[in-house]
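Structure in structure tokens, see below.
Just one protein chain is left out here, and the rest sit where they should.
Right after this comes chain A.
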């Protein structure tokens, strides 16, 4: 168990380093540099003084060879210092700490709503005997996966902020301001969870143990919730781990549409301004969150399903060899689940 955790931690460090390095190189390959971008944006009323630009480039170290800059920034980053934002002059850590709470609130609530509705749709669709209701419910996830987030957001704003005036159209003010963006953000994870869960519920219900439970006299609801759901929930849990990355990416769009402060907004602004230190801070943070969530999920599997043990196989949690045939949907490494095609295409 501990050896497994240690190995995962080493992997995490490699992934973080790779994320940092790739971002650095990509941003470095872009034409121009942050100082020139800033000069271009701010020099509204003035010819640009090349001498001043050269001075500033020197001050920020942009006149150094790329390798020198890379190792300079990397050693600082190892100490947790991501430097100073070029466009605002503020330390990257404080820029990110300011933006983190609203984004956590948004993505947290968004994920919660997504899980609640996605789960409810999947359960209802697989439970109902009404054919039309089942078909209607099962088509919802495909719709949810295919509509663009910004469009949903703009429709919700038009309807609930400008026509019905129930929620504010913009800003970070309290829970009321959080609801519309969180609902918008919930559409994609909700749809994906519903899709995966419905699929694995149907598979589980067709398994012999479900029939055995029924034969033993368990009611439909009990079989559904106690037996099938417990087995079907694992793939949905896996996809939730993948979704944390998706949620952060969607926050960029949602925070812009709803004029919310947060990591997404600062990311968009930093990429446009080629503010390398901020972009790197965000990327490394994003990678960190993604790795952590997926590690936690992997460690949680055995608690949900005793047939899964951590650290016994070659890599990652694996099913015990003694496991019976009635496994949850999909085999193989659970960290890279067999995602349904429709959901996979949205990733």
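Simple rule for what comes next: a residue touches a chain if its C-beta (ideal position, glycine included) is under 8 Å from a C-beta of that chain, and two chains touch if they have at least 3 such contacts; residues count from 1.
In this text, contacts and distances are computed from a predicted model.
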Among "4Fe-4S dicluster domain-containing protein", "RagB/SusD family nutrient uptake outer membrane protein", "Dissimilatory-type sulfite reductase subunit beta" or "ABC transporter substrate-binding protein", UniProt-listed name of the chain not shown: "ABC transporter substrate-binding protein"
Sole contact to the chain not displayed, among A:111, A:257 or A:308: A:257
Candidate in contact with the missing chain, chosen from A:30, A:68 or A:166: A:30
Touch criterion as defined above, residue of A:28, A:63, A:81 or A:98 at the omitted chain: A:98
In chain A, positions touching the absent partner: 30-50, 52-53, 56, 59-60, 84-90, 98, 150-151, 154-155, 157-158, 161-163, 165, 168-172, 256-261, 265-266, 268-269, 272-274
